[in-house]
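First the structure, then my questions, so here it is.
In this view, the complex is presented without one of its protein chains, the others remaining in place.
Letters are used for the chains, namely A, B and C, taken in the order the chains are written, and counting of residues starts over at 1 for each.
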Amino acid sequence: MAKALVLEEARSLSLRDIDLADDLGAEDVRIAIDTVGICGSDVHYYTHGKIGPFVVNAPMVLGHEASGVVSEIGPEVTGLTVGDRVCMEPGIPNTRSKASKLGVYNVDPSVRFWATPPVHGCLTPSVVHPAAFTFKLPDHVSFAEGAMVEPFAIGMQAAARARIKPGDVALVTGAGPIGIMVALAALAGGCAKVYIADLVEDKLAVAARYDNIEPILIPRDDAASVLRDATEGWGADVVFECAGAAASIRTALEAVAPAGCVVWVGMPVDPVPVDIVLAQSKEIRMETVFRYANMYDRAIALIASGKVDLKPLISETFAFADSIAAFDRAVEARPTDVKIQIKLEHA
Amino acid sequence: MAKALVLEEARSLSLRDIDLADDLGAEDVRIAIDTVGICGSDVHYYTHGKIGPFVVNAPMVLGHEASGVVSEIGPEVTGLTVGDRVCMEPGIPNTRSKASKLGVYNVDPSVRFWATPPVHGCLTPSVVHPAAFTFKLPDHVSFAEGAMVEPFAIGMQAAARARIKPGDVALVTGAGPIGIMVALAALAGGCAKVYIADLVEDKLAVAARYDNIEPILIPRDDAASVLRDATEGWGADVVFECAGAAASIRTALEAVAPAGCVVWVGMPVDPVPVDIVLAQSKEIRMETVFRYANMYDRAIALIASGKVDLKPLISETFAFADSIAAFDRAVEARPTDVKIQIKLEHA
Amino acid sequence: MAKALVLEEARSLSLRDIDLADDLGAEDVRIAIDTVGICGSDVHYYTHGKIGPFVVNAPMVLGHEASGVVSEIGPEVTGLTVGDRVCMEPGIPNTRSKASKLGVYNVDPSVRFWATPPVHGCLTPSVVHPAAFTFKLPDHVSFAEGAMVEPFAIGMQAAARARIKPGDVALVTGAGPIGIMVALAALAGGCAKVYIADLVEDKLAVAARYDNIEPILIPRDDAASVLRDATEGWGADVVFECAGAAASIRTALEAVAPAGCVVWVGMPVDPVPVDIVLAQSKEIRMETVFRYANMYDRAIALIASGKVDLKPLISETFAFADSIAAFDRAVEARPTDVKIQIKLEHA
Partner (left out) sequence: MAKALVLEEARSLSLRDIDLADDLGAEDVRIAIDTVGICGSDVHYYTHGKIGPFVVNAPMVLGHEASGVVSEIGPEVTGLTVGDRVCMEPGIPNTRSKASKLGVYNVDPSVRFWATPPVHGCLTPSVVHPAAFTFKLPDHVSFAEGAMVEPFAIGMQAAARARIKPGDVALVTGAGPIGIMVALAALAGGCAKVYIADLVEDKLAVAARYDNIEPILIPRDDAASVLRDATEGWGADVVFECAGAAASIRTALEAVAPAGCVVWVGMPVDPVPVDIVLAQSKEIRMETVFRYANMYDRAIALIASGKVDLKPLISETFAFADSIAAFDRAVEARPTDVKIQIKLEHA
């Protein structure tokens, strides 16, 4: 039995004892959790009890953005040792599946992902995890930053799939947490300049604190026009669509340059009209993103080097005992909030 | 003054004399036209007088799929000589534009394309064309085949953008002329097997005469299911959507494998609902196609080698004097017709 | 104890009983071996007792190109069942290594590969193998062809790494077994034409039996000149260097086109002078090949479709009882021999 933040059903959270499997396999490590960030999906399960086909039918521990300290290692583990400060990739694929053999284990249909029903999350003091999906944090990278690696990895996946060329100009539509992560990854990944468009000035203000991220307040300004003006009429080399709205999907196709790339990151609830002929007239490439694969070590390297600074995005930190308050704060969705984290205490 | 097949306005064709520019530039060649194929776009201008933003406001010579014989060369032409049997890329870009410098001259906004208003086409005995966009035909490739290079180049562009890996399994939705061209290019370009889906059995029968093209008659059979069954549940490595219909666009996303590729070739008249979340859940790549660039020499090489046989797709050939009858036959759109050609006679 | 073809030490083979591990793991299958091809590496271990750093210090069963029938399956195996006709990928990586997670399990340093010391091969009636590296053969693909998948997969890997574009013209230097496999994979993978160069006319004759493989007898003809003549002076889009000799390495760089690709397949014993400035002057890409990853299903698909016919390359088949004679025949290295196979009999 362990204490954990349990989603009993939609709109009902308890911080209570629950029975969790904790057998340590030969290639596993046990981790004392230090910090857990709250993701939009955690919030959505809390408020709606489901995301698409994933329905919370039984009490489920929340949380999947985590860092901590290795407290025990399985007999076949190499490369990790007790006391290592780490963060964890929350999805565990079958590494022998066809998708995994191809290097795209994120699209393995049998992935088990923390806090995706029926799999428990990590908002509990101790978890067991495969060493292969556990990554060391350099000394000067804090636990709080370590718990930011997960959302940043999504930005990294988007940047990697875009195949940015050095000096590209990018547009990000949507200045929410994911949009900002994508913008930072795109800049670190080679863009000269990243424009970011949103309807909410406070969100843009958070993003615009970073060098070379230029805010576009819509509808006051038209993102496609801004990009054309900034590029002698050519358009954005890459557009990262992170809002998932019909209007921004249209903007993405208008703003992108000939032979450019649109990365679909935002997840519209329903099928959205897409102007395929407009896309064809510029012969663009479109990429999609599903979580991430092979991004944790790269994300950590960029954070450790100082090229990416995620600390300003941690808006507030709650104690584990106040986890429900932390979730209620996340539900508020204040425009200036990017990430709410929960810090666990170990005696 | 030269005789030409002139579209006076929608639904009105004349075979008559017309004044056409025919100055031979230093890097140009003059070509005695031998064969011209009729494209769906020619037919559409004939029946509707416009395609999207391109409106026939003045009499325009039709035709852009052509082969012929070089009859004169400009003073700076190298690599071509009088008497060479050739075919011609119908779009002439500004080779100093940004798009052209990048190697994607097909998306140069200043391209002048035969039989796209206000540019005249080539259904006339003699044309002037840049040597750089004129390609020699090997002796054993006929003029009829030479005039098929243009539509086949579209298939080649689709196959190239898909980045086929040797042994891929593909699905083509739509067994019209372009669907068949794409299927042949995909097979020649490395696919082990190409499935092709259509509602019309006669069209499928034309395609299925080729080895390794497998017909799927819809709605009797479901294309996504057929592909899953053929691939141990994995799906099509590549889907070439060539029908431009809402149903086939849905099918494309259902049939494609995780980490696979959908190439949008068909041109739906209006924006079409696309299930972006479905695309993301498999993290697919989507490519679009706009005509072609750098495909003529490759297309000719595959035809010359015998790996691609386009001759069975030439359904009927009309004399130049019967050009209007040829167009009326094309308007019929018989399901067994793939390509109608017009043969010019030179004294 | 099982009967097996055992290499006792250099130049000493026995067909004798030997103790082999045969525990069936949860994700393993047991396979009754039907056919095993003899590879150049098997022959080299036989004649020299080592290959580079891999030294035969203890008796080792030879053979790694195999097909057979599943005779037992582990409790967690899905997708395979007793009686399935299969072939096997002989290298078993740690699927949780960094290389494997990236999709390049072939360069995982911990790969265990059949008949590479100290790992036993498969020239024995029954083997245990992970289901994930065991592939079903379609009914109409013979066991003999199934045992050819392994060497053909090397050709596939070379073709895949070249990133052939449809209609490419390729040169293969060296018409030995691997050169021929590469040529067939390159043709199936999208090349219009493959030229193959060798010093030995009999080897070229075997290759030239295939359509669109054109022999170049050196030094009578110069491969780089032949390619220039065939491509209006441009050169080969791809060169697959399969001879591993200083002269052919020079030829590869001379024959390749600007912006083309050279794939280094042949393995020269020592470092070889490479004219880096010549490579730079055309800004070519160079790829290397190490065995293969994710190629078995693609190779089988191409064989099953009839696009690749490996049957003419099976030069002679010996009974298991005559295995030593089979190896002595392979040692002869007759120029007309491509593949010698051994067929096992099951009561």
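One rule holds in what follows: a residue touches a chain if its C-beta (ideal position, glycine included) is under 8 Å from a C-beta of that chain, and two chains touch if they have at least 3 such contacts.
Computed from a predicted model, the values in this text were never measured in an experiment.
**Q** Which listed residue, A:D168, A:D198, A:E241 or A:E254, touches the chain dropped from view?
**A** In the complete complex, the chain left out is touched by residue A:D168.
**Q** Of the listed residues B:V104, B:I216, B:V262 or B:L344, which contacts the missing chain in the full complex?
**A** B:V104
**Q** Have a look at C:I31, C:V70 or C:A99 and name the one touching the chain we're not showing.
**A** Final answer for the missing-chain contact: C:A99.
**Q** For chain A, which residues lie in contact with the unshown chain of the complex?
**A** Where chain A meets the chain not shown: residues 79, 156, 159-160, 163-169, 185, 188-190, 192-193, 211-212, 232, 295, 297-299, 301-302, 304-307.
**Q** Write the list of chain B residues that the hidden chain touches.
**A** Looking at chain B, the ones touching the missing chain are residues 27, 95-97, 100-105, 130-132, 293-294.
**Q** Considering the whole complex rather than only what is displayed, give the residues of chain C touching the chain that is not shown.
**A** 52, 98-99, 102, 104, 106-109, 161, 234, 244, 249, 258-259, 264, 266-268, 270-277, 279-290
Convention: only the chains that are shown with their structure count from here on.
**Q** Quick one: superpose chain B on chain C by CA and send over the rotation angle as a multiple of 5°.
**A** Chain B sits rotated relative to chain C by 180 degrees.
**Q** Taking each chain's centre as its mean C-alpha position, how far apart are chain A and chain B in Å?
**A** 42
**Q** So how far apart, in whole Å, are chain A and chain C when each is placed at the average of its C-alpha atoms?
**A** The separation of the two C-alpha centroids amounts to 42 Å.
**Q** Got the chain A residues that touch at least 2 other chains?
**A** 102, 104
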